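One chain of protein is taken out of this complex; the other chains stay put.
To keep things simple, chains are lettered A and B as they appear, and every chain counts its residues starting from 1.
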């Protein structure tokens, strides 16, 4: 057994275990952290496939950013996880059976001699200075121009959708815009009104006459 | 190429050990005599008043997702910077269009006030 193969099996074992924990962890924050581990190990798989850029991107984007988002979402919801997961273990045997049947079917098909998976040769190891960032770059911005620009459109759509769904004007906001405060001129706040000089006639009160 | 990553693998393994070692040592060596009183949750000497979990403002989420979107944009910039010489003006133009589309998103979120906190 070659060394990369050993690493592959170790990583796979960790990946499967952590993925299982993501689903079964009681505390959602723990689940999110298990997911981080799952992402890390799968980035190890990318590396074994000699896709170094994708491995780094997975850590950068998923571990760095997506998980932060997940944690926020988890913290944002004060749902009672216990109540929501009631019946999880009760339905688990059925779900596990269905899942195992699917896995078994897939293994039967892919491991059958007709599938010829053994006929696929392993990719030749790349030279030490081979850069797949470069190879990717040469493809993305030229041949794959259309999907590349569409990715920008997808990101734009995500911005619009996220803002449309979560942003709301707060009625109780006490925010004041300093720029507006500074711009205020005396004339905006104080209006001087000219009025005709009117003098109220003193009310002569009979009873109030100075006593003699 | 994979050989180049061997030191990183070693680093990860050593890092894991440094992290896991003390915990295991602590579990093995330190005295551990729990009783129900010790294990019960407390809050400054009182029983816990409420659940630890409290609602966060949804705007944290908005900030986080906007961060992710621009983070992804950066991920596209790396390979571009590496091959800019080879792909020339065409690649430059491609990235310009990409950034222009995202700038529209930036204008949108700015004007919408998604970056304001109040």
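The rule is short, and it goes like this: contacts are C-beta pairs under 8 Å (C-beta built on N, C-alpha and C of every residue); 3 or more make two chains touch, one makes a residue touch a chain.
One rule holds in what follows: contacts and distances are computed from a predicted model.
Q: Suppose you had to identify the omitted chain by its UniProt name; would it be "Secreted protein", "Carbohydrate ABC transporter membrane protein 2 (CUT1 family)", "Cytochrome P450" or "NADH-quinone oxidoreductase subunit N"?
A: "NADH-quinone oxidoreductase subunit N"
Q: Just list which of the chains on display the missing one touches.
A: So, taking every chain into account, the missing one touches A, B.
Q: If the hidden chain were put back, which of A:23, A:96 or A:165 would touch it?
A: Of these options, the touching residue for the absent chain is A:165.
Q: Which residues does chain A use to touch the chain missing from this display?
A: Interface with the chain not displayed, on the chain A side: 106, 109-110, 112, 114-116, 119, 142-147, 150-151, 153-154, 156-158, 160-161, 164-165, 168.
Q: If the hidden chain were put back, which residues of chain B would touch it?
A: With respect to the unshown chain, the touching residues of chain B are 89-90, 101, 104, 107-108, 111-112.
Keep this in mind: only the chains that are shown with their structure count from here on.
Q: Could you state the distance in Å from the CA-based centre of chain A to that of chain B?
A: Distance between chain centres, rounded to whole Å: 9 Å.
Q: Can you list the residues on chain A that touch chain B in the complex?
A: 4, 7, 47-48, 50, 52-53, 57, 60-61, 64-66, 68-69, 72-73, 75-78, 125-128, 130-131, 133-134, 136-138, 140-142, 145, 148-149, 151-153, 155-156, 158-160, 162-163, 166-167, 170, 173-175
Q: Going by the contact rule set out above, which residues of chain B touch chain A in the complex?
A: By the definition above, chain B touches chain A via 1-5, 9, 51, 53-62, 64-69, 71-73, 75-76, 78-80, 82-83, 86-87, 90-91, 94-95, 97-99, 101-102, 104-105, 108-109, 112-114, 116-118.
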